[in-house]
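Below: the structure, in structure tokens.
A single protein chain has been omitted; all remaining protein chains appear in their positions.
Letters are used for the chains, namely A, B and C, taken in the order the chains are written, and counting of residues starts over at 1 for each.
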């Protein structure tokens, strides 16, 4: 029996069945390539309805591309990009932001993946001297890589800071749907309405097959994104099949249904294991991720049946000896049975000690 | 009635039904992301069977990415890349090769998209002086952007030239299937066996939805391609759905069936219009493309019902006044009815004059 | 006896003695590094007096850097840069413009190094399609690489074209002094006054040791050049010694004196050899360069004593068999004796035939 990946990552899941159906419906006749087709026009319009009339959405293939090309649209190579040192753009994109934009990332201390404005502010002194990259962009992740959600007042404070100091505000929204579901707000209320200039709006972690949207809200940005996208190898010829996914995703709030389902399963799992011995849930469980400190014996035992990510201790200062930090993620199609099976397996580990 | 795009481009077609079926079959359970799954392993193995044991294939998302990252794996920024001035990498990728590799492309005169070795050789004198990029790579397209196919002996002469002058040999095989079908040879016989070092092996122009393979044959190349791919935003999380397409593509020679069908329809169209007045077929019709010089009145009349590409006269020196060059492409799912309908429409244009 | 390099290149000459004296005068006390010193302030002011109050000059180390970073200040990587296919930026900078800006150069046919607006215009159709770099900049060389000088009305026509089509206008003025001397106009009259947006103003080919100025005239450009310069390795710590050179260069019109001297010697050489057999002067001798078609026997004979550049025949279509094109350049310190010695040597070659 191969290892079960119920909680490894939300991109280990397959594709929502409605997406496959949408493919089939779109696969009719010849249409213009490279996004000059009606499917794309309709999907763009659907996104504009969701994000408001100022929104200008563009499709790319992957989340890393959405982040990097969104940043590229703002950054000159001598700029500095502020972000949490836990940010996907800093940790998990193989240096694509630096290689593609030429700019430097300034990693800031984080608190569950959230940045603090005093740390941002401290970097602004670098602006005085040409020997340093000029901080010009702040990138935040919603929900964060540690499963936390910026509240609206936090986002407004960040926006005000950016406006005051003339920083562009970028949001990595690979899991924006989960954040909106968690807050009970619309996608627009936590992006366009709180002053985000450029948004990566993800789908692949919430039931799509591939494809992300870069959404521009700032009037001055994105006008050359058609060229940026093509030059950076993100303009797919059969664009109708990206568009078809997003149309379906926004129809009858599939995005919300999926995100709620994933969030609910994370909460359920948290409830089931919270009081067990030899583990501690580290952050509030706000979306579809749990970060749990566990004794290594539990991890080893669980790993016999389940695959999930154990984080390097360097990412988790203050851990007791013989404990490690694990990440457990739920997905749109995680089932209650899977949660129960996994929670029972953890509970079963108590016997080890 | 919207315009018919039967002959606009082979990427205006949809996806072969077997590909959609393959998606559905692969959409079962959670699997590792980023290509560490069994689907990907199987698809890679299927490619190795096709291209031989030395082949090391990697999947990327798009044809431009396959070309550019294949070149990136070979090129340093001070290198020069020789190619036909009609090459897709020179004309149609928005400068991605230059922007991503930093290298310079040296456009060579072409003959139906084919380069000549004497032109390549003339550039080698640039090697003597550091004020010029150092020619290090030769890129050819099989079949060419003008629908011609390099014969095996031509490919061997190119290989020998490259070996003698220590040039890496890159092949843009966006339509390699059509070339193989045309020659009646295997994919391996016109790539691995004739000394190609790095191949872009395309699928999207022949019935796939997205996804291409970069195949390394040279022992020294490609060992860091995993990093290159990730950094350049081509590592999709749900890789199983690229793999599923390629597995299906190689099963029972779907690639060949599709390519033959497209080639056959191009030949049929050529046969039907060859003897008409006010037009001339420019190149031999070897794959799925016709290049036809037509009187502008015919083009205008046809454009009332059909969309296809008219090339800028700059690309077609020696055209009679009031004539233009048009490109007509067939696809895996072009039908005899469509060919007949279009040929009849052309014939009907004779009345104009 | 080693080979004499009287006419090899204007950068084979040494440094004007006044420049060395200026070094000594500046070498007093400790001053702020990186251009925050009074020498630099004074030299910048001297340049503003020459080029007018809108001019914003910055020093870099080399001519290639002046060109490339001037272009970098305007270009995004998806832009296209139009230039003569003889341009230094296209031929002689080892692909630095592409590698550093990411943009693509569009080489245009040239006539003695001059571009024609109809060729520029033809490229603008590329703007319609994201598969091509977007032409955004036109770069011209004054005087050209073939020793011709754009007249003021030619420059105005170019400016008007650029304004109409929203192209930035860059001027490679490595030999701007020679052009101004030739036209009997000020430096400002052939740069700021004719709508140049960004100028490379050279010195090293006219008696300086190193150092060039990038001068911005367009209000929107250059405001981040301090960072661009530093990031691209052109901010020298002991800037006072670049400044000292430029101050001296502009004092009592040293630049003009040097340029006139060089131009005069080229004219003298032309006069002396014009009527000889077995050679033809190709272009009008407007500055300090002669392009001469010669029989190869003459070249071989001369090369026994003199070093100069013979151009590849690829650069000189229409040459009679056994003839080649040579470039002869004079310098600020070329003497009449050297000209006479060389002319006599050529004349002496008539005996060969």
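Observations, loosely collected:
Keep in mind that, in the parts below, a residue touches a chain if its C-beta (ideal position, glycine included) is under 8 Å from a C-beta of that chain, and two chains touch if they have at least 3 such contacts.
Keep in mind that what you see is a predicted model, and the values were worked out from it rather than measured.
Within the whole complex, touches from the chain that is not shown fall on A, B, C. Within the set C:48, C:165 or C:230, the residue that contacts the chain not displayed is C:230. The chain not shown here is touched by just one of A:133, A:263, A:288 or A:333, and that residue is A:133. Within the set B:6, B:134 or B:216, the residue that contacts the chain not displayed is B:134. The residue from B:118, B:160 or B:224 that touches the chain not shown here is B:224. One chain of the complex is left out; on chain B, the residues touching it are 34, 76-78, 130-131, 133-134, 224, 226-231, 235.
Chain C meets the missing chain through residues 4-6, 8-9, 11-15, 17, 20, 23-24, 26-33, 61-65, 68-69, 93-96, 99-100, 204-205, 209-210, 227, 230-238, 240-241, 307, 331.
Mapped onto chain A, the interface with the missing chain covers residues 77-78, 80, 91-95, 98-99, 102-104, 122, 125, 130-133, 312, 314.
To be clear about the criterion, only the chains that are shown with their structure count from here on.
Across every pairing of chains, the maximum count of C-beta contacts belongs to A-B.
Between chain A and chain C, the centres computed from C-alpha atoms are 51 Å apart. One finds 42 Å separating the Cα centroids of chain B and chain C.
Of all residues in chain C, those that touch two or more other chains are 77-78, 130-131, 133.
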